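Shown next, in structure tokens, is the structure this report addresses.
Missing here is one protein chain; the remaining ones are kept as they sit in the complex.
In this document, chain identifiers A and B correspond to the written order of the chains, with residue numbering beginning at 1 in each.
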Amino acid sequence: MSFRRFLIKRTAIAALLTLIAVSIIFATLRMLPADPFSGLVASGALTPEQVAEVRAMYGLDEPIYVQYVKYIQNLFTFNFGVSLTQQRPVSEIITPALLNTLVLLLPALVVTAIISSLAGMYAGWNRGSWFEQSSIVATTVFRSVPNFVTGIFLLIIFSYGLGWLPAFGMRSPLANPSGYLDTYLSWNFLKHYTLPFTVTVLYYSGDFLMLARNSVVERMGSEFLMLHRAKGLSEMEQLGRAGRNSLLPLVTYFALRTGMLFQGVVTLEVVFAWPGIGRALVQAILNQDYPTVQAAVFIMAVAVIVMNLVADVAYAKLDPTVDAGDV
Amino acid sequence: MSGYTIDTETAKERLSSEYDRAKRTMRFVLEDNAAKAGFAVLVLFGFLGVFGPYLAPFHPIEDTLQQGGSTMRLQSPGGKAILGTTSYGKDILSQFLVGARPTLIVGLFGGVGAGVMGFLVGLTSGYFGGRVDEFLMRLTDLTFALPFLPMALVILSFVTPNIWLITAVLVVFLWKMPARVIRSEVMTVKERTFVKSARARGAGHMRTMFLHVAPNVLGIGFLYTAYAVGWSIVAGASLAFLGFGDPTTTSWGRMLEQVFRSGSIRTAWWWVLPPALGIAAVTTSVFLVGRAFEELVNPDLQTEQE
Partner (left out) sequence: MSLLEVNNLKITYQTAEEDVHAVNDVSFSIGEQDNYGLVGESGCGKSTIAKTILGLLDDNGEVEAGSVRFKDRDLVDLSEKEWQDVRWEEIAYIPQSAMDSLDPVMTVGSQIRQAIRKHRDDSKSKADERVAEVFEIVGLDPARTSDYPHEFSGGMRQRVTIAMALALDPDLIIADEPTTGLDVIVQDKIINKLLEIQDEVDSSMLLITHDVGVVAETCDEVSVLYGGKVMEQGATYDVFKHPTNPYTMGLQNSFPEVDEFDKQAISIPGSLPELTEEPTGCVFRNRCPFSTEECADGHPPLIANGGQMSACYHHDEAEDMREAATDAETWGIDVAEDRETSGDTGDVILETTDLEKWFKQTQSIMDSFRGAEPDYVKAVNGVDLTVREGEILGVAGESGCGKSTLGEVIAALQPRTGGDIQIDGTSVDDLLAESTKKFRSQVQFIFQDPFDSLNPRQRVKDAVAEPLKIQGHDKETIDRRVRETISDVGLNPPEKYLDRRPAQLSGGERQRVAIAQALVLEPKLLICDEPASMLDVSLKANILNILREMADKRDIGIVYISHDLASLTQIANRLAVMYLGEVIEIGKTREVVRNSKHPYAASLLAASPKTDPSIDRQRVLLPGEPPNPVNLPEGCNFAPRCPKASEECRKADPDRSAFKDGNHEAACYLPVEDVEDELLSSYARQERPEIQSGEEETIEQLGEEA
């Protein structure tokens, strides 16, 4: 199969998956027994007539298939509508939250991918060593404990116990930064950043370490490393080759992990009151603010699907021995 | 269609030999110190899950501890409340002991359900290949794409959560991982000569699939079931922590939610530590035992010849 054909096929599948995913999201939300306005009627805040008016405003009185078509159209033009509870466009709520999440997670993921992979390669090369055993046990602990529990431990120790670092939010309540530079490059921000960043780095370290370690172990008995050794390469040069040969699964995994990022941070953001997309989502669910929920879930789903595609393509492109069709 | 059934005698013999193998495997896994410790924790956890409620000195929700006529609020450990009290004057030790059971139920049933479902999907997908495989794998892609926690939150926000519903939701979202891994393993085993040989000897698909392919991926299946138990515990605790747990029962995740929401997390370390350590110890133990097991069943890690 040619690479182009492969790419076309994969993209088509990704598009189809996205469509199905958003349809499921739509269906799930429409299955809800009530919308927030019915609640308002019950509490007597609005008359049924007023509710009907509001419903018409949000297009909720139209037949379900019309709503569906409009919903799909809007999603693919990134028009997420207006929040039911905050009276402003959903995009105004989502965009800064998304940015905050990315600022927290991407650097953390990159850092942990690099450090943990290198450590994992070293551990695999020295199979059975003290370093291997302890690094595996340590990272296994970090990846198995839920990140909000790790977060709580760190909070108790460093915020409430020692009082070194702030516990909540992205900046002090009084700080009122202007512009991105001021927002993300201040001492105040850094202090708030440290704990959630650390938790993320620790949490994802285990997967990369084990993956790198296993790939290197897998290659250790291989004939080609034997030939490298017979050529007179030093230990570190051999490890370099083993590492280079293990790179592919790591890159693929990094792409997949990036796609899953938004999903994994809901609890973490809640613990640290980080104003990211996960926290926005939880609040929207609690407030039954469905346009916002739809938008946030849509972004999460698209991230996974797109990064899946990227991983597949990276795999086909990076491995000289893989014919694109085999993927 | 040539789906010959499996005779009971063969099945019985197979099961007994698998049991012997499991015993040997267990012995090997427990040579690993970390796994040994993990195993001990899991045994203790299982014990708490079964007998915890009977050991609790007080009812975790109904009994409010009193001292000198006033409610014991946020009492640090000591006296009547060995592990202290909550801000409502409930006994933390009792909550901890009782809270093990829902955690165990969600973890065990969610994990085993996801493991079994993933195993069957992976086996079918990998064995038959072609269109069946394409369909099932796109289905797993879909469950990967739908974000688990948000979707679960949405569903649980309009249905009153109870422990079995939560377990079911976990199974629906967690079967994908075992399915993918089992599938790729099955695809390797399927190409091995003895599988082709079984077909050539006249074995039908069912027989080949369950007697020849399945036993040889069973190890990986167990491994990912164990991991799924771990993920279930984490997921169940996360849901409870976000306030979407079963409101009628006390679980460790819910204890954390309460201490966090009440703001007592700043001071009441005795309230935070038991559930946090409980969750951390159990999930870690599952993965430590699983990892030692993985060294045994992951064929890629076997560098030495048999």
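Everything that follows uses one rule, which is that a contact is a pair of C-beta atoms (placed from the backbone, for glycine too) under 8 Å apart; a residue touches a chain by one contact, two chains touch by 3 or more.
Just so we're clear, the structure is a prediction, and the values are computed from it rather than from any experiment.
Within the set A:R10, A:K191 or A:H228, the residue that contacts the chain not displayed is A:H228.
Screening B:A203, B:I265 or B:A292 for touch with the missing chain picks out B:A203. Against the chain not displayed here, chain A makes contact via residues 1-2, 4-5, 8, 222-224, 226-235, 237, 241, 244-245, 248, 319-321, 325. Although one chain is not shown, part of chain B still touches it, namely residues 2, 4, 7, 10, 13-14, 17-18, 192-194, 196-204, 207, 211-212, 215-216, 306.
One rule holds for everything that comes next: only the chains that are shown with their structure count from here on.
Centre-to-centre separation between chain A and chain B, using Cα means, comes to 23 Å.
Against chain A, in their complex, chain B makes its touches with residues 34, 138, 141-142, 144-151, 153-155, 157-158, 230, 234, 237-238, 241-243, 256, 260, 265-267, 269, 272, 276, 279-280, 283-284, 286-288, 291, 298, 300-301, 303-304. By the touch criterion stated above, chain A contacts chain B in their complex at residues 13, 17-18, 20-21, 24-25, 28-29, 31-34, 133, 136-137, 140-141, 143-146, 148-150, 152-153, 155-156, 160-161, 167, 210, 214, 217-218, 220-221, 260, 262-263, 266-267, 270-271, 281-282, 285-286, 288, 293, 296-297, 300-301, 304-305, 308.
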